[in-house]
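Just below is one structure, and these are the notes that go with it.
Selected chains from the complex are presented in situ; the others are not included.
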Amino acid sequence: MAHPLLAAFPVVVEQAVVWGDMDSYKHVNNVVYFRYFENVRLEHIRRLDWFQYEADTGIGPILGSTSARFRKALTYPDTIEIGARVIELGSDRFTLEHLIVSRKLDGVVTEGQGVVVAYDYRQQKKASIPDELLRRIEALEATVGRKPASRGR
Amino acid sequence: MAHPLLAAFPVVVEQAVVWGDMDSYKHVNNVVYFRYFENVRLEHIRRLDWFQYEADTGIGPILGSTSARFRKALTYPDTIEIGARVIELGSDRFTLEHLIVSRKLDGVVTEGQGVVVAYDYRQQKKASIPDELLRRIEALEATVGRKPASRGR
């Protein structure tokens, strides 16, 4: 079961911090946190069954921007839980909020966001988020009793 | 000589995009851009001679937050130039602005920021930016005729 701090996140990935994630300062390198975000973002996509939807329609996800705020340093060994939830839904994009919780520190170590844009890989241009995907996103958030804010839809 | 788009950046690092920087979508993976930012950030630190200053005083840099906006996709082979400049100076931190320019595309592919916080590694707590470092930061920006904005100093 997910950490209580992640109770309102519909998608949570758990993974071990590995020794090689650390840099010369003997804590996890800042770049690695974006790989952690990517791991949960891909799990979010998988839970939406978007990979199959992209194969069928050509409309896939592309990352438009991302950010992280580092609050505490992670060190090996530790196990983390990485959460993702949709906090804003636009016409051609949505914003994921991330939280990384350390088991060893029993608290949040990093928070961040990522903007996922719908992209038509066949026509090589941005696309609107199809209604079908929109329904799946809302259904996934509803599993933890949430309803993302809409902007410009 | 740096690309004209980077004329107002005092620190510019040039490097080849390597094949392994790309992911399954056959463009450079989002995580890698933060490594590019780190490369120029470390060069900025080196140009300030902050490594030696940290060895002498215990006061070193720590990354507080960072962000990137992806405008165009990079692909191998290409050569990039990564710029860093200080756009805001606070009492215990400063903000670096980054720009990544692709030679092949002859334009900006990614822009971002990073907030560098002064940290006293001996006392394990945040520190003020020492006057000596402040002077070096301002001298480095002055090499391209810039003067960073101050906030809360």
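Lettered A and B in written order, each chain numbered from 1.
Heads up, the rule we're going with is that contacts are C-beta pairs under 8 Å (C-beta built on N, C-alpha and C of every residue); 3 or more make two chains touch, one makes a residue touch a chain.
These numbers come from a predicted model, not from an experiment.
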Number of identical chains in the entire complex, 2 depicted: 4
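The rule is short, and it goes like this: only the chains that are shown with their structure count from here on.
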Euclidean distance of C-alpha centroids - subunit A vs subunit B, Å: 25
Touch list for subunit A against partner subunit B, complex: 29-31, 34-35, 38, 63-70
